[in-house]
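Removed from the display is one protein chain of the complex; every other protein chain stays in position.
This part shows subunit A:
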């Protein structure tokens, strides 16, 4: 061993997507300092859009190279193996960038006349300082750089070649999300509660991951996944200490499962989804899940298949348990929710379970199925949360002077939505059908391919539990469809004093923007409490951007459901090599 200095080889070409996105984030911070108020928001928005587009172009340009390397039986390693780029990584990165772009447009939406974010997130909710900031029309444009850092972390997460890089990616993607979750304009305390909860549990999960990493290092003497795999195969790890490896892997996977919201690591999901600003929730649900599952695939496929039968079986049993618990709990608990964001949160937990069915199958058919499922889920999720973002409470029932408040998330407020805005209700129904896995939507093909992979791998009981959980899930999706289509709007129903429609308890006519601030802090219970102060519900027409997003998500959901062939081909081609 000579301690000679080895000059690092930096292959800049492969770093471009990351550098563009993260670099734009850094530039965004500078913009905060140097660009005048008036144009700051526009500059930030366009910079972020350009960065995502640039990243996407770079990913597409790398495609041939990376594929070529795979054809030569080698893998592209960047920065001495810190990044390992496979076609599957690129595919996940590309899909992430596309969905993040859609989410960004929703984040930037100002259909209600305001951002979804607090004028100054640092102010104490309900304080004079905040009131002044709002009157002066301040805008917190730090949202955009934070968003870009998070996307950067997500791009790095499934590409990481060693555990340290993966850990850093985990933190880079998580920290901005903690902050963004606490920035909701309305229901500030709920939002801050969500932020704190996400941060604490997130930190906990990071610690688990870190500790697991340390144990794996103890076993293999390296942090690089390929050497860990090598140590497992050749048995050159810590002799007779397989349990160190197993414990390490379990802890690492637990840390990752926190991010995807799998049972029993799911508790943060409903509260954070409900409390965070809705556009952020959409982004988080779609993109974090995709990035984290990318990382899960990498860790699992680079280690578990090489382990001995005993460890392998234990792993399979554990994953079975988690997948079943996640599917069942997500589906069943969603049935009793009364808040649309919480329903979608539990639905996302159930989906994590379905995706885990794909991960657990550990076969070459399962990888493309899992990635396809993530894409289908991401499209429908961004679209669904965009629509949730448009359904608002107002301070008075009728009249143009009504103040537009936060999202009308209580289910009863969604009654009769189809009559107010048939197109949005139609699109939302489509997304729900896709979540439910009804044929001719992307969700069905996702479920079909995942369950096919599971049955092919001999996991048919898992698939059976999956379809039964789907049947339960259909119940609450359909309940929302019933509300939108077959129940009279709450205010109308109250006016007609009919008995068969549940009218919203709309008593207090005056509704300050922070109607919930005094009590919201008492606990999570309020997140499900029915709206009391808001008098009416209004569906915003939505700016051009958000309408395009909803339309694209809807079209994508149908296209991937009716003619999934080309995309299935692409995914299959990308996953000929392990992720």
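Rule of thumb we're sticking to: a residue touches a chain if its C-beta (ideal position, glycine included) is under 8 Å from a C-beta of that chain, and two chains touch if they have at least 3 such contacts; residues count from 1.
Following the convention adopted for this analysis, contacts and distances are computed from a predicted model.
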> What protein name does the UniProt record of the undisplayed chain give, "Monosaccharide ABC transporter ATP-binding protein (CUT2 family)", "Beta-ketoacyl-ACP synthase II", "NADH dehydrogenase subunit M" or "Phosphoenolpyruvate-protein phosphotransferase"?
Replying inline: "NADH dehydrogenase subunit M"
> Among A:60, A:317 or A:467, which residue is in touch with the absent chain?
Replying inline: A:467
> Which one, A:314, A:456 or A:555, makes contact with the chain that was left out?
Replying inline: A:456
> In the complete complex, which positions of subunit A touch the hidden chain?
Replying inline: 433, 438-440, 444-445, 447-449, 451-452, 455-456, 460, 463-464, 467-468, 470-471, 474-475, 478-479, 482, 485-487, 500, 563-565, 568-569, 572
